[in-house]
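Shown here: the complex without one of its protein chains, the others still in place.
Take a look at subunit A:
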Amino acid sequence: MNSSIDLIGVLSAVAVLTGLGIGFGALLGVVSERFKREDNPLVEQIDALLPQTQCGQCGYPGCRPYAEAINQGDALNKCPPGGEATIHALADLLGREAEPLDGEAQSETKVAFIREAECIGCTKCIQACPVDAIIGAAKLMHTVIEDECTGCDLCLDPCPVDCIDMLPRSAPLTQWQPVVARASNMIASDRQPASGVA
């Protein structure tokens, strides 16, 4: 009974919902054009997790380009300076599977050192340094600002006289990390009591 009223009801409901759909669709379209972001916020987040050594070992010219490539679907495991920790952080962020590192992990942070007596002042390393951490001028000795060097190795190849060494970075005592030997939770009687001093 009352099928005509039902039909009107159904039609009006469909019309209202379609209208709402078109209206909100248009609104969303306008808003997405109006407030469009030039940069991708996800790229920013990925970039923040990378170690910023700008070493190019991933095959991209710097950390930012690699972050963009990861966002496009490139593998997560191309960053040796970041190591496993960075891969896991990236996998967590992007919800992807963590893969083993592609390349050799770096055991310690290094710093470039120019053997100044052998430097011929060619400025090639200055041009190669991604963070402007080498000072010097043509035909004058160059040197590395230790605090600014990221240990990226990029200055080694251009040097025509091989006078640059990568040395282990000296960490200040204030950054000392305690070494905590964690007893494995096995049988209590297996453990040796700690021995004293003096």
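What we mean here is this: a contact is a pair of C-beta atoms (placed from the backbone, for glycine too) under 8 Å apart; a residue touches a chain by one contact, two chains touch by 3 or more; residues count from 1.
The criterion applied here is as follows: contacts and distances are computed from a predicted model.
For the omitted chain of this complex, the UniProt record lists the protein as "Ion-translocating oxidoreductase complex subunit C", which is one of "Ion-translocating oxidoreductase complex subunit C", "Cytochrome c oxidase subunit II", "ABC transporter substrate-binding protein" or "ECF subfamily RNA polymerase sigma-24 subunit". Residue-wise, the contact with the chain that is not shown comes from A:V131, picked out of A:A75, A:V131 or A:M166. Contact between subunit A and the unshown chain involves residues 38, 47, 50-54, 62-64, 130-133, 148, 150, 173, 175-178, 180, 183, 185, 188, 191, 193-194, 196-198.
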